[in-house]
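One structure below.
Missing here: one protein chain of the complex. Every other protein chain is in place.
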């Protein structure tokens, strides 16, 4: 109830601060009998890891997970699965100056307001460091959903206005996405994004962007009416991620300019295995539940708040104070945002996949 | 857990189908001692009501609520407050042809997939009719939040591309919003929207749009880290509403094109009463918690799916089938969407306002 | 979260006060496709109803339920099922003297402490009247569990020390139980109980007793480790009922005097369909989960607190005050407790039956 758990039947609880001993995730509700090992967690953790390329923060976190429970002889047991990832490269001293500072764009002030105190070191619990636990749990969800043929794939759609040429209903492969450290699957666009991100880093600035996340293989009818629609829980999961400014599904905001007659996706087939429509403006969601067409959503991510350039924050007495953030930060969050957002989508889908199994008599 | 409840400490459970006996809302967790009567529910219910103007559906629902519990001598008691609104103008016959039809853009097919059956009359539980219970509960939340000086106000921002001139950080009054049946507070723009909506109605078509919802008077620090951020729960609440295609906070998707140095809101003051920034691109949310600046978000609403023009849906055997929806429907959802979206924001804020009271020792 | 909901996947929310307009139950999570009508609710409601015999309160409540949602063409739809039972014989005037009185043994004082106010008429929300909503919901659970061959049956085991001769592992039929208005299935014992209850009524006094509740047909393995064991949720459900002073499972408190070598139930067979043991001291629960042997538990119910004899309560200023309760009350709660306790067991079992379906991959 205090906000550190997510999901109903596939329920993830996380704990950990940026500069504390480590990050924890407990998954309660994981079905018994799933083959699993630490190796299954590594690919997604590597895709999220700092220092993976020249485009991201140069902090070095190995992010080696230890599974503390829930596994026996290579399979899940139905008991809660818990994962511990120790923090290794936490330079707390970099942050001592932030003890009495509210940085602009950060949770410093709001967290302090909420609890009357805060762990100021690297944002403490409000740091994006906590997403490492989500990614580890998401990797378990990915393994679970794979048994049902469900796959989640995301990519960078735009950086600072540089946008994928055909941003409509195009699909890509994991290989195309991972071919560039930008995680933009279009090489020429990726090149321009790389240049822009490097320019921003050199100027001590940062840049925003958008990411698309898709899911395929979803059976129709995932989602709970009326408050826990699949769309609603996806929106919640994604908007719980740091730096997300908005989310849209299928045609999204462009639907607001459309006429009904032009917007509707003509149905070509509607069977137990899913709906087939001529177009996919509905983004795989009808009435908020999965239709069987590919799920497709887009997130807006703001430019990194921590930048070396001077900005106006406030001191702990509330008065304005110039702030230059000197730690090691991503000039653009998008490349590392993709695996994090994929993880949230995976957590939502795993939960609703389990929930849908309870509905039929 | 089956999706018909919302909120943790201010917990609303709803029930009811479009053409069943009525709509129910139970609020569990409403603090004792709040002055309340049926009259407090009427203004919001009237703003949502069908038939309120020439721009909306001409169905006639009186929507007179009965409070069945939780009230004693004019004040809440701490017991659950329950509200029943009988359905009165349900013309089930209008829908008999839909028994074997999956309409495009509707939940018909996904609901059928989820449960193996459905009440096809007017969408049954998936009908927007269910939002009447949310609006009634939202009116109670409004009364509760008013005791803390918190107010929620929304308006129509755009219809089919016709947009409020200054859509940045402008604020309006309830009177300005209610002056036009469009709920667009800018008279000239409202006039153009009216024309467009009427054209759509005449052509048997529909049109989408956007709405802005704001909240003022929020203390800083509302929201639960890390999954139940205020931003996350707002996104969930709004994306649980019918026809919503996306939601954005503050600068929203435009943040994706911005540089950090230009995007950050310079802090002018940061005290216990809230943050004051020079601009409000952060939309009143930092780290996903309320900053004390006005909360501001925008929703994209698709054009009404039910239109008289012929569209391609499917029959219950899955094959394509032409569909003309002949019931009485809104050519544009936006005017009635405003009170509904306000209600969801009120429900989220009431919940988090109560939750924040539990945090300090 | 405010305590008026019960269960996770079969989730019941109730509302209503003793002298308000009515009692409500909403069941969220009821699987679609269950045949159901109002007639299914009547037998259990009649067994709970006041005025059913000379042994119980002579209040007259017809307790006719109206199903407001969740049903379509005779079957459940997956949407929340809601049931309204209007209060009809609420003589509020009987209670005016209680406005400023804290009765001993009642929730008057504790409810007032909790909320700073209360609806004093007949106990308001704390009245046993609220159990009518549980019984209605329990009848739905009974219908659901019957599809899996699970049946719940309770009876009165003792009244004021008059106890069923063989109280060990005996089983009875519904007919034997309902043959006497005491709901004690042993005619001679039932006769002695009747005499004692009538003596108490004549003397303006009341008397306590115990009830046994059993369930048969349970598959092995119902229950969630470690906090939500079936045993734990049964204990919670039963101890949430008015006047319950304790609950024990199988051999219960007598286990505290036993040696392990004598206490263990020797296993004769252990297959997928359940465990067969020579004795059933474990009461059908091992490790807190169902073993497949009959579930068996016993509740202690205190004597009715509302009695005509003078007792020492307190006034609203806190000072002692003599109280004579002049309303119409049961001299012994046990006969009506049986259907109420059955309902709670049914609600717990329905919930865990649904939960267990989510566990296997």
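First chain written, first letter: the chains are A, B and C, and each begins at residue 1.
To be clear about the criterion, a contact is a pair of C-beta atoms (placed from the backbone, for glycine too) under 8 Å apart; a residue touches a chain by one contact, two chains touch by 3 or more.
Keep in mind it's a predicted model, so treat the numbers as computed, not measured.
> So one chain is hidden, and I want to know which residue out of C:40, C:61 or C:130 touches that hidden chain in the complete assembly.
Only one of C:40, C:61 or C:130 touches the chain omitted from view, namely C:130.
> From the list C:50, C:70, C:154 or C:208, pick the residue that touches the absent chain.
Going through C:50, C:70, C:154 or C:208 one by one, C:208 is the residue touching the chain not shown.
> If the hidden chain were put back, which of C:10, C:95, C:115 or C:155 would touch it?
Reading the full complex, the residue touching the unseen chain is C:115.
> Mind pulling the chain A residues that touch the left-out chain?
Residues 1-5, 8-9, 11, 13-17, 20-22, 24, 26, 28-29, 32-33, 66-72, 75, 77-82, 84, 114-119, 124-125 of chain A touch the chain that is not shown.
> Please give every residue of chain B in contact with the chain that is not shown.
Within chain B, the residues that touch the unshown chain are 1, 8-9, 29, 31-34, 78-79, 144, 147, 225, 354-355, 357-361.
> In the full complex, which residues of chain C touch the absent chain?
1-6, 8-9, 14, 102, 104-116, 125-126, 130, 158, 160-161, 200, 205-210, 219-229, 231-240, 242, 244-253, 255-261, 263-272, 275, 277-278, 282-283, 286-292, 300-305, 307, 309, 311-314, 318-320, 355-356, 359-360
The rule is simple: only the chains that are shown with their structure count from here on.
> Would you kindly tell me how far, in whole Å, the mean C-alpha position of chain C lies from that of chain B?
For chain B versus chain C, the centre distance works out to 39 Å.
> Let me have the rounded angstrom distance from the C-alpha centre of chain A over to the C-alpha centre of chain B, please.
Those two chain centres are 26 Å apart.
> For chain B, jot down the residues that touch at least 2 other chains.
Correct list: 1-5, 8-9, 14, 114-116, 125.
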